[in-house]
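For reference, the structure I am asking about is given below.
One chain of protein is taken out of this complex; the other chains stay put.
Chain nomenclature is as follows: A, B and C, assigned in order of appearance, with residue numbering initiated at 1 for each chain independently.
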Amino acid sequence: MAVLGENRYGKAESRVVRIVRDTPRHEIVDLNVSSSLRGDFDAAHVSGDQAAVLPTDTQKNTAFAYAKLHGVSSPEDYALALASRLLEAAPAAAAAEVRVEQYAWDRLGQHAFARRGGDVRTCEVTVSRSGASVVSGLKDLVVLKSTGSEFKGFLVDEFTTLAETDDRILATSLVARWRHDTTDVDWNASFDDVREVLLSTFATTYSRALQETLYLMGSAVVDTMPGIAEISFSAPNKHHFLVDFSGFEVDGLTNDGEVFIAADRPYGLIECTVLRDAPA
Amino acid sequence: MAVLGENRYGKAESRVVRIVRDTPRHEIVDLNVSSSLRGDFDAAHVSGDQAAVLPTDTQKNTAFAYAKLHGVSSPEDYALALASRLLEAAPAAAAAEVRVEQYAWDRLGQHAFARRGGDVRTCEVTVSRSGASVVSGLKDLVVLKSTGSEFKGFLVDEFTTLAETDDRILATSLVARWRHDTTDVDWNASFDDVREVLLSTFATTYSRALQETLYLMGSAVVDTMPGIAEISFSAPNKHHFLVDFSGFEVDGLTNDGEVFIAADRPYGLIECTVLRDAPA
Amino acid sequence: MAVLGENRYGKAESRVVRIVRDTPRHEIVDLNVSSSLRGDFDAAHVSGDQAAVLPTDTQKNTAFAYAKLHGVSSPEDYALALASRLLEAAPAAAAAEVRVEQYAWDRLGQHAFARRGGDVRTCEVTVSRSGASVVSGLKDLVVLKSTGSEFKGFLVDEFTTLAETDDRILATSLVARWRHDTTDVDWNASFDDVREVLLSTFATTYSRALQETLYLMGSAVVDTMPGIAEISFSAPNKHHFLVDFSGFEVDGLTNDGEVFIAADRPYGLIECTVLRDAPA
Partner (left out) sequence: MAVLGENRYGKAESRVVRIVRDTPRHEIVDLNVSSSLRGDFDAAHVSGDQAAVLPTDTQKNTAFAYAKLHGVSSPEDYALALASRLLEAAPAAAAAEVRVEQYAWDRLGQHAFARRGGDVRTCEVTVSRSGASVVSGLKDLVVLKSTGSEFKGFLVDEFTTLAETDDRILATSLVARWRHDTTDVDWNASFDDVREVLLSTFATTYSRALQETLYLMGSAVVDTMPGIAEISFSAPNKHHFLVDFSGFEVDGLTNDGEVFIAADRPYGLIECTVLRDAPA
């Protein structure tokens, strides 16, 4: 006989735009907010009784209202407030989860802005009856090294045709998520610091594989940011293949690491976590 | 000090198209194949030593070769063979995972086809040193009920503005994944059966919430398909809002559940698992 | 000094869902509607005076209202009615354009449906003070021939490395648009007929290039459908490359047109129009 297992429900992708207009110099905060509730919602599933269910429409309303009532000093701070509120409003819930993406804008004037593009700041907050956890992150951070990257000495079997290389393009569209030890954090400063450590480590280290580069980036974060317990990466290896000029009948035409085709699919996908070793 | 945690690597989204042309009446199998390996790949990360790493390029090559060497009688059968091969080829690996999406084509002639569109068949296979597990599934199955759906009796707080309704459109783009008890399965027949149970249950039951509908669909699968241990759903509530005609100055113009706007974002998101209750 | 040139404005992508529920057996019509107005809207641009501007919000409202007031027997009929209305409502307009995409659904029950996927029916209607024109069409019609396609005898220069082939996969995601001579048409029957002619011609003809195949398809439409003055195609050549197995050290492994990689980018893009030759 069938029984209900794990379940959660919520409202995904509310596009909350908050304008702070206390002075003529406006500020803009641009968010994509998703929330969900876990807990004892068996009746909603099994007998169709919605008495314990705070509607997803209400979750959405609360997300918009809290952009004003609580404000958005950082996505993490806002998400913690919103998750706490949703948990309070839904007695059947054991935990509320809020995920936020934040899109950056550059200032053009007192009340005019251009969306920056590039990487997106993320956070995932869980508030349960016993406490809160915060995972900060970013996604769509596309970085590339035009040299200083090799891949060789790998395992070879009968299907292996890849040539070893000691000079290739290494590129990825990084997703990184880092878990904090505490919620007593200057979230914006912390985010800026982690992003800077990731970029500077990528830029300044030699790469013997994307795996090594991610490990170096993660280690640099964990080693230099005391409040960060672990960091996880999901990193597509965005292949750039050297274009073969050998078939062209043009005297002197060579391709010494200068012209590449950026491929779409397939792509390598490297995922790893780096964490702080517990003291003995 | 930083240490390496969970990690895996592989090749994602190899677009494998297999034509069976043993007779003039060709067959086409159209797949999107992703594989990854887990295990002891610490050296690749920590010291940059790739000796244990079967390249993602080789994984891709194997995916294409196995479409011929093993063939693709079903995505599950193919994925099991490919995962077993990858595990065998990479001694450092503890497990190989293969995920497959299959796109359906309709026949136009002996060797001509039109892509069907609609839902995509999926599977996720894991082969470890101790055995194999198979999760079959589908995604992008967009279904809609134009009546026979209510939502009322829900929890109300100070941010709740949603009106109760006993007649609304219910629509979702279903993702379903079901875990098999065994690998001794007629995969194609099983897939067809589950899909049919999902659709017929959706079509024939009254809905007091998307949660209830998913539970009914999952229960029907678990109750009627003996080899399926559990089924999980991720189901966006694709809101269709009744358009308000009350502001139009047109005599007699009403909207009695006839004209809706299909909204993009935000959307409800309902996730749940239904599993077979173990006998006492 | 700057002056205003060509201009138009409207509302794009109203997602109009019309349920016909006159009997227990409901019907669903699922549309994506865009409208625009052209004409004398200089003041709106040059002096900011909006007195002649029927708001895009009103255009949207009208699109929804007309799904009830006029109904949607076909996208063309609906678009003609909507465009006529918008032109009438905006005296400054010289012409109203309405574009419609229609998504097909399959019936699951009296009031349950599954979205079909695959190709999308389109139409583009222009109503001016002097008359109406209708272009019907489809897009996302993905078709493939697994043999019966060659490409050879082409021009060769010093950058040409492509090998001739007399057996390749030919695949495209077809966009077709055909212009009617008149508006006195059974739109649904006409659409079905054109689609059938396109598919059967694709399936039954040998291809010496995608150009030839498109010409054959277009000629078949123009030659068999008296009311259609011309048809235009935009057809990406969705390359399927034979996977090279020669580097694999597997005895007897060959690839005789059996395993292909479906590529994303770049792709060939063939565009052409076929029209009825005017009688001498």
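Keep this in mind: a contact is a pair of C-beta atoms (placed from the backbone, for glycine too) under 8 Å apart; a residue touches a chain by one contact, two chains touch by 3 or more.
Keep in mind it's a predicted model, so treat the numbers as computed, not measured.
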Determine which one of C:106, C:166, C:186 or C:271 touches the chain that has been left out. C:271
For the full complex, which residue in C:17, C:114 or C:214 touches the chain that was left out? C:214
From the listed residues C:41, C:105, C:187 or C:202, report the one that touches the chain absent from this view. C:41
Residues of chain B (touch criterion as defined above) contacting the omitted chain: 158-159, 161, 247-250, 264-265
Those residues of chain A that touch the unshown chain are 14-21, 26, 28, 30, 61, 64-65, 67-69, 105, 108-109, 111-119, 140-148, 169, 199-200, 202-204, 240, 243, 245, 248, 250, 253, 255-264
Missing-chain contacts on chain C, rising order, are 1-15, 34, 36, 41, 44-58, 60-62, 65, 89-90, 151-157, 159-162, 208-209, 211-212, 214-215, 218-219, 222-223, 230, 232, 236-237, 265-277
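Definition applied: only the chains that are shown with their structure count from here on.
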Have a look at where chain A meets chain C and say same if over half of the interface residue numbers show up on both copies, different if under half do. same
Please work out the Cα centroid separation of chain A and chain B, and write it as a whole number of Å. 23
Centre-to-centre distance between chain C and chain B (centres being mean Cα positions), rounded to whole Å: 29
By the touch definition above, chain A meets two or more other chains at residues 159, 161, 265
